[in-house]
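Encoded as structure tokens, the structure appears first; notes follow it.
One protein chain is absent from this view; the other protein chains keep their places.
Here is chain A:
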């Protein structure tokens, strides 16, 4: 009778495809004694998340005196009243590892460790023995400077396969790589040829950019913008600066919204005297 009473109504057994229901937790025991627990929960956005945890249980036997053992069963009180057992994240965290080795001459060791750490940090020393290697001919020069750039494909790329795919998906090509995520230049397919392929999208922009050389060290971006704004809308002013001194390096790029404006500016501004130097203005060569 009691058995019958415990059993749920048969009508409740029916499984509904309720979207809000979560699959039950699965616990499997692995060969090496660990347990894998697969559970499901909803995250903040209401999406179902599968959580897989692998748990290794180690039993550590510890003998404590009876008083200490009795204290372990104490209930929490005060601000912690009613909280679940186990450290809570808002009061307890684990710090980063500290290597503590007592030693008589610890000061010397600490100073040395710091010195070594400092050397490691400097990029210049790290790359001291690195050699430049061309991706096209494996020579000791930058890929962009390779004499065979136009005639040879990169060593590790068989042929024009990449070319077709770029045309198939113009949107992806526009981003400079096959996928939507950023790919650094050295990882791109046919890095050297990349510029030509993308030309379709960037042609207009490139053609409206002027390269200005023989710019004074004391030049300012604002001043350059004022100088070139007279000929039309300037979309971008780039003044190359020295990283350390923040002084101008002597050249700049000015991008115009319209190519005709750029052409006029090129015409007028070439040979213009600016801060005791005579500017040289020409159309920027397309970046490769």
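Definition applied: a contact is a pair of C-beta atoms (placed from the backbone, for glycine too) under 8 Å apart; a residue touches a chain by one contact, two chains touch by 3 or more; residues count from 1.
Keep in mind that, in the parts below, contacts and distances are computed from a predicted model.
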Legend entry - Protein name as given in UniProt for the chain not displayed, "E3 ubiquitin-protein ligase HACE1", "Eukaryotic translation initiation factor 3 subunit I", "DNA polymerase delta subunit 3" or "Acetyl-CoA acyltransferase 1": "Eukaryotic translation initiation factor 3 subunit I"
Inset, instruction - Kindly state which of the options A:101, A:131 or A:186 is in contact with the chain not pictured. - result: A:101
Legend entry - Touching residue (missing chain; options A:28, A:57 or A:93): A:93
Inset, instruction - Determine and list the chain A residues touching the chain excluded from the picture. - result: 64-65, 67-68, 71-72, 74, 76-81, 85-88, 90-98, 100-104, 106-107, 110
